[in-house]
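What you see is the complex with one protein chain gone and the rest in place.
Coming up: subunit A.
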């Protein structure tokens, strides 16, 4: 596999993981209504990104792992993550979830940046179009999580 294909593969994993994390967090925080609904909406973006990456990859004879049923695997992933990640005591769950989602989106964003740069350097119009189509929505996922942290943190950290 060449390095660009490695980026595609990493992005595919990253977008599917973000989709799963968004859906899982939406489920965990059903009572946080705005978060619940927007997380569900933006999970759809990540799912679409993964699908588009898979289409592009297939055209290059790069086989990516098949998509899985988000709900079952998500539960496993989250259980593993919860066991491994040390969680600071007392930090509200919602803020913690938002921070994790922001970091996951940032990671995807950096890989989109790599892909777009590689596409330009390699004059690969198809890859560039893929990155141009998807990367803006990844940036919107980052801005959204940041806005919610900025909005909710004061109350959740000082008045609870």
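The rule is simple: a residue touches a chain if its C-beta (ideal position, glycine included) is under 8 Å from a C-beta of that chain, and two chains touch if they have at least 3 such contacts; residues count from 1.
Here is the rule we use: contacts and distances are computed from a predicted model.
*Asks:* Pick from "Nitrate reductase catalytic subunit", "Class F sortase", "Spermidine/putrescine import ATP-binding protein PotA" or "ABC-2 type transport system permease protein" the UniProt protein name of the chain that isn't shown here.
*Replies:* Cross-referencing UniProt, the chain left out corresponds to "Nitrate reductase catalytic subunit".
*Asks:* In the complete complex, the non-displayed chain touches which residues of subunit A?
*Replies:* Residue positions of subunit A that touch the missing chain: 31-34, 37-38, 40-42, 44, 140-141, 143-144, 146-147, 150-151, 154-156, 158-160.
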